[in-house]
Every structure is written in structure tokens, then in C-alpha cells.
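For this view, one protein chain was removed and the others were kept in their places.
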């Protein structure tokens, strides 16, 4: 029926993802910060003024602004600035990759459980309860026994610890979505359950997933640092923000706050960037 | 060592509560089963030993003094010890302390036929009593220990060490509470009695009103574990606790400028050392081990990384040991020589590879070590653990592990034997030593020597002989350990790993 | 619904059984040897073997498991390997302390998180939103290690407002007020992460329901903003709040280990950590079982609440 003539033609909208993204200042800011941080981390060997692991026992705990050491030195006489520049490499890789995996797996499990039959879903969610119940420390120790302590242990632990959370959040929301009419409509349009879950329901959950996922990144940089401190993760003397904080904590209140504070600020910045990116993405994905 | 006269001009007074912040949770108050310094520091207020050390002087190896025994005789061959027990002493549960009580104690860990024999205690106490040939009750107040070999160190061992110290418990208490129950209901003859333990939070002792000896000043002592170093310091600074152990070196100057006393003690029998893992292919070579020792400047480590709050240790015979000799050096710092040794051993720079295991407290040392080793072409990586996981990890060494940290130390010179057994023999290290037999001989000669005059000399010789093999790597000893609030008076840090609280007082 | 809840309750039994099995065998499969770890320094192999026998560690694993299971029911989990005192006496008090801290942290994170999320949701896009969110974001992403120490240093050492750690003042008689005072800093530190997550969820939910048609209906009826926010938006964001709160309880309980360390809180975290270090299986096993049970119960309660909150899910049918 092309009978109706359109005197008022609806305007074309700029709805492509990049267009929306760029319009969103928050997301853009987050992205820029991240790109800068990642860029600095990647280029660390060229950017860092000193070898981050080269100590100078004759010049330990130099104050901020000491000649040759803009941010001072730590208790081994290593250049804090260089260590901060290098320290994000492991942290970022571990946090980002593990959170990504956890979010993807958790979302998949949550959606599956929400749409599976009651029995399957019951069993699956109980398995998730079970994962919940396991202290991460034990998980980390077991992993460290199987693998060697290092990045893989951290990634595995974070994934194990975060998956149940994501799963439960997604499950709870998906169960509500499941009852909505559009799901029935999609079913009537021949969508398989898998397609419904993936292409219809997921877009409606993405905001929760994004919020949760981006909240997790910062949290997990810190968390992995604590695991490293237990000797299960990144090993000294390699620079790592989290470790730098726990090591710098020794001198935090004894006149050398910088050693721990600069990496703390770096973590904070990354976490904030992810938060911004997450809030922004939520707006972009949820117009 | 030094003492605190922090409460300037104030006089000792009776009464009050002293709170001590400890760096780890105590294990259990069974004197035959406990195994940690912090536990012993509590235990020794509840349980007393036959002889004790005089802990009132801050310097010098503490003298052996009477405690539950009033006097004793040692046979000339140093195998038989006869103690005259103090009369009229009662355990805090009211039962009498006498020769039978001592026998009960000894049989618990030596006599498998005894009804109250305890395998765990036996295993723990074997360090001291492994060579016991017989124990006799001579009369109600006289007991006699006979050893298979001369055992000059026995008197020293009785009150010493965080392990296997011979505190006497009440036999009735053991009967009443059972083999496992004693730990939670400790009963001894000491100046303080146990009142409560809230696991993870604190242990409270109260003054023993019926104590046979001089009245302690304090009414109450509370021990509180605070694992985190910084939190422990903060607890002291805020007055939540009065004394803390294991002061982090970084906090020493802050505390001192805040009016706290951080006594210095250059004679405390404590040593930080690294053991070699002989399962590592490179470390079986004496030249590599020696190169490692020569690569590290222990003086600089102590002076710069530890800001002078530690002394370099160059022999396993630690400071504060009766046989200590400050001039004994295993191998001096010489990176060039180290490089050459490695080359002689046939290794290219970077070819020798291993892991250094450390607990987090020792991490600065490990990292310093790693740097120094890199400088001579050894590729070492560091793995550092929270102390709790560290224990598990080092009990299960992997072939790629190279060095692992140890912290121990003794007043008695037989420490050399303990250290050798524990770090070398047990791990099969003597198989990779050119002079193993000679070392064992030298150690045995010192251990079974009945002549006190020659003792130090023999032990030094044994240590030197052992050091040639470079089978252990002594590093340093700390000289700051406790910090004390100004309200505490009379606290003395003797040349020992523990202290005497009976003469300590607190201001209001 | 009743059937559903009963069904879930019945499901607890096999679940806890599986957990106990897993806990047991994972703990046992670890590389560590409890006897060797703790006592080995001075002992010969023979003595170690003796102790293993004394402790029953030489028996087959399944036998040990059955013994343990029996002990769980009879005396709360047997004796600790390292200190030979009843596991229940070690685990329960510590767990209770953790629960106290966990409950306080949960309350703090939920109250502050909801309040912050609400405020920033209704002021969406304005300065107040930005400021408040930045505040929680910064707070929650400061490493506990760093944050805890700074808090202790400022509030306890510098200003002397709060105690530097512990659960009560050892010099005082330890009343409830004293406990509260000691709770403030650790509860706040432990709540930060969850607070952020709750705040972000609430904020998103508020924004979404503010734009919904039913809110428009109520606005058209002249209901005040406060009434709409309080009743309708409040009610419709309850589900996400309950869900994240359920998760918070969990994450707070497992996550407080580090907070416990820094604030010297005598909780289950440090007990477990110590036990793991000493390979003290009975303690590890019973401790984890206890934590696991809590989780499972919290999750169950959360699920039931969620069902009750959503009229569509209530009658299980359709």
C-alpha cells in the first residue's frame, strides 16, 4: 500500500555504533584514557626513563622529584616512574582478559539457565552456587599447584570467582525478560531458543552486563594484586601496580607515600576509565 | 641489647595491664607441641623450666640460673645431669610440683610404654631429648637425666628455643583435659596463669596469686596477634598495644621520633639465611654456590636496604651464639671472582637459572639478591609468598627452585649441628660436598665434646669446615625487633628471642 | 511456590554433600602435606609417619572423608591437625566475627549504595549525579591495602577518632558501642566494592523506570515526585537491589580476607588462610563448608525473594 504520500519524510538518523559512541562524551573520555594507558603500557620499554627492575641500593626511597627520579625511588632504589609505566602491563592483560572471559561465560551460563528447563536450570544454578561457595584463595592455590604461579593462575582465579556473580545477575534479569511478550513474539517468528537468547534478550540485558563487567575490571586489578602478594601471581621484581601498592604500603605512612600512591592512582584511573566507558556504552547500547 | 627506661624517672609499680602485639597467631599452649616464637613468648609465662636464663641484662649471652631446680650437677663427661628440685612449688591448679611431675613430663615424650605417651610431643621434643638414655627419680625432689653422648648444651637447651623447650606442665591437668586438651587448658607453675584465649583475637594471662617467686608487677598480660606489619605499628602508635614484635625496619625512625623505644640489640641470636635446593642441577656444583655467595654484598644489604637495622651475617654461627666469632667469613663479596667461578664451572652468563623463594617480609632481601646475581650472570627469578603459604611451598620444593629463605638462630652452639642437619643433610646436600665427611666429623667432635672450654673453638671449626662447601648462605641478622610504648617500664630485650615479663610494669 | 521452596530446600542436601566432597578432595589433593609442612623441620621420616598414623592420615581418603563427615555431625568437624583443638571451636567464633563484619558491610553498602544510586539516578546527567558517582567510583577502586592503611593512619593514628583495628578495646569491657566503633572503618572498607556495584545498578534501574510508562501514568495523576520515587520506582528496582544485595553478602564474606588482615579482624578469612598455610584439612574443610552453606542459604533466600518480588514469577506456572 504505497498509497499514503509522505509529505513529512522521517529524517535519516545517525544510529551507527561509532556515531553514537562518539556523541557520548563519557564513553569517549573513558576510551581515550584507556587508549593512553594501554599505549603507555605497550610502549613502556621506550617510554620509561629507567630499567624498572634496576635497583640502586645507594639511593633507596628517594623523595618525589629527586634528580633523575621524577616520582622518587622505592625501597630497592628503583625508579617509581618507570615502574608505574611498566606496572600496568600485567595488570591490564590479566584484568581485562579475565573479566572479559568471566563476563562472556557468566552471561552465557545465566542466559542458558534462565531459558533452560527448570531441572537443568536448577542444577546449573546450584553448580554456580557451588562455585560461589569456594573461597577464591583455595581456588588460586589449587590452580597454582596445577599451573605455575603467574598470570594464568590469576586469570583462572578471577574467572572462577567472577563467573558465578555474572551468572546470577544475568540469570535473575533474564528470567524477568523471559516472561515478556517480545520473547513470545520472537518465538512466533521462528526464532530458535538460542537465537532468542542471543539476539533478543541479550540486548535487553547488556546494560547490566556492561555495568557489572566494567565495575569488575578495577576491582580485579586490585584483587589480583592481593593474589600476587600471596605469591600466586606476578612475581617480583617485575613491576606490577598491585604489588607495588602492597610493597609500598610499608612506607606509606612513614614519609614515602608516593611509592604506593602513584600505582594506586594508576589503578584508579584505569578503573574510572572503565566505569566511564561502561556507563557510556550502556547509554550507547541502550538508546 | 638494651633496656628501656622510657618511663623516665617513674618507679616500678604493681598492677595494670600490659598488651603485647604479636606478629602471628599463636599455635597452642602445650609446651611439648608448640612450635613458634610468639607461642613460646606466652608459654614461658605459664610454664617454667628446671633451669632458666637470666634475661635481666640486655647484653651478653644470658647466664644459666636456677628456676624449678635450685641446683644441679653435671658429670665430667657431660652425660649425666642431676637436678635438685625447688620445694613447696605448686602448679596453678593446686597440685604439687615434684620429681614425679617431672617424670610424668619426661615420659610423655620419651617412653612409648607410658599411658600418656604422645607421639607428637615425642617428635617435637626429640630435638633435645633424642639422645636421652635414661631418666631417674632419685628422690622426691631430685631427678637425673642421662644421655648417650656428652651433651654440653643440655642446660642451655632446657629454657631455650621456640621449639622443644622443656616447660613443665601439671600432670593432673593433662589427665583431666586429655592429650589434646592441655593446649586449651595450660597449667604450669609460672608467674602468670592462663585465663582465656579468643582465637585470632587475644590471649589473656593473669598474675599467679600463689606464685612461689617474686610477685610480678603486672596484674594482667594480653597478647594480641596483628599479622599486618603496618597495622601492628599503628596499634602501637594509638596505644591499643604497648609492645610489638617484629618492627618493620621502615617504621623504626617514625616510631622513635614518636617517642617509642625501639631498642637495638646486636646480640640477638637470630639469623636470616638462604638454603640451597640440591635438587637443582646447577646448585649441586660447589662453584656455583660459592659464586652466589660472593656475588652478594651483605654489608650493603644491611646498611642500605635495611637502613642499618640489620647486621651482615657471614657465618651460620649467628650473633648472640656462645660460639659467635664476628671475624668468621665464609666467602667475601667479590663479583669478579663469582663470574670467574661460574665460567670455570662452564656456564655462560644467563645460563644458570633458578627461582628464589621468599616470604613477603624477606622480599626486599630476595630482590636485592636477584639484582646482585643478575650482575654476575645468574638468571634468578623471585617468588614471594605470604608466610603462611611460604611454609607449604618450601616443604614441596621443585627442581627449578634454587634458594629458599630461612630464619632461625640459637644461643647454644649446637645450632651448627641443627642447621647442618636441617638444611644440608636432610636435603641430601652432603652428597654434593667435597668435604662432607670431614664436616660431619668436626660437628660430631664439637657436639660430643665434654669440655666447655674447648666448645666454642670446636664449633667454630665445624662451622668453618661446613662453610667451605658453601652449602648454606648466611645473610644477616636484625638488630631491631621490639618497639615499646613510653608507658612501659622495665622491659629488657636480652640476647635472646624472648623476654621476661615478671619485672615489667606499666604507668597508669 | 511452596513446592518450589521446598524443592530448593531439599536440593540443599545433595548440594552440600557435593560441596563437602569437593572441599574434602580438593583440600586433600593439594600438594601440601600437613605433617611435613608444620612439623617436619625437626623430625625424621619415621616420626612423621608415626604422627600420620596418630592422626589417621595414613588411611585411604574415602575413609578419612567418612570420618570427617561423621565428625561434622557429631562434634562439628573433629580436631584441628595443627593445634589439636576442636575445629568447631576454631571455626565458629571466627565465622561469627566474619558474619558481624559481613553484615555491617552489607548494611553499609546497601544503604549507601542505594542512596547514592537513587540520588544520582534521579539527578541523571546533572552535576549531582556526576559528583556522587565519581565519589563512589573513586572510593571503590582504591585498593583496600592502600585505602585501609590510609584510613587507619588518618582516623586512628592522626586524629585518634577510631581504633586502629581489632574487634574491641582490650582495656575496656567491650560493650556494644565499642564493637560498633571498631566496626566503622573495616565495614566501610569492606563495603566499598559492593557499594559501587549496587549504586550503579540502582542508578541504571532508576533511570530506566523513571522513563517508563507507568511512572508517566502516576505523574499524570499528580503524584508527587517523592511518592512516585518512593513507591513505584522504589518497588520496581527492588529486584535488582535484592539480587545485588544477595551477591554482596557473598562477596563480602569471601572478600573480607584482606580487610580482616589490615584491620586485625579475627574472622574466618585469617583462620582459613592460616589453615591453608598449615594444610590443616579439618579446619579448611569445615570452614569452607560453613562458608559454602551460608552462600547457598543466602542465594536461596535471594532467589525466593526475587520470585516473590516479581508478580510474573510468583505463581511458578505459565
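We just call them A, B and C in the order they show up, numbering each chain from 1.
Convention: a contact is a pair of C-beta atoms (placed from the backbone, for glycine too) under 8 Å apart; a residue touches a chain by one contact, two chains touch by 3 or more.
The rule is simple: contacts and distances are computed from a predicted model.
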Open item on the list: There's a gap in the complex where one chain should be. From "Nitrogen regulatory protein P-II", "Dihydroxyacetone kinase subunit L", "3-oxoacid CoA-transferase subunit A" or "ABC transporter ATP-binding protein", what does UniProt name that chain?
Closed with: "ABC transporter ATP-binding protein"
- [ ] Identify the visible chains that the left-out chain touches across the whole complex.
- [x] A, C
- [ ] Please give every residue of chain A in contact with the chain that is not shown.
- [x] 1-4, 6-15, 19-20, 23, 179-182, 184-192, 195, 199-200, 203-204, 206, 285-287
TODO: Tell me where the left-out chain touches chain C, residue by residue.
DONE: 1-2, 5, 211-214, 216-225, 227, 231-232, 235-236, 238, 304, 307-312, 314-315, 317-318
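Methods note: only the chains that are shown with their structure count from here on.
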Open item on the list: Just the number, please: Cα centre separation of chain B and chain C in whole Å.
Closed with: 38
Open item on the list: I'd like the Å distance between the centres of chain A and chain C, where a centre is the mean of that chain's Cα atoms.
Closed with: 21
Task: Interface hub residues of chain B, defined as touching at least two other chains - done: 230, 234, 386, 389-390
Task: Contacts with two or more other chains, residues of chain A listed in rising order - done: 141, 246, 249, 252-253
Open item on the list: Please output the residues of chain C touching chain A within their complex, sorted ascending.
Closed with: 7-8, 11, 15, 18-19, 22-23, 26-27, 29-31, 133-134, 137-138, 140-146, 149-150, 153, 157, 193, 196-197, 200-201, 204, 239-240, 243-244, 246-247, 250-251, 254, 257-258, 272-273, 276, 284, 288, 291-293, 295-296, 299, 303, 306, 310, 312-313, 318
- [ ] Using the touch definition up top, name the residues of chain C that touch chain B in the complex.
- [x] 31-33, 36-44, 47-48, 50-51, 53-54, 79, 82-85, 89-90, 93-94, 97, 149, 152-153, 156-157, 160, 163-167, 169-171, 261-264, 266-267, 270-271, 273-274, 276-279
TODO: Could you pull out which chain A residues touch chain B in their complex?
DONE: 53-55, 57-58, 60, 75-77, 141, 149, 229-232, 235-237, 246-247, 249-255
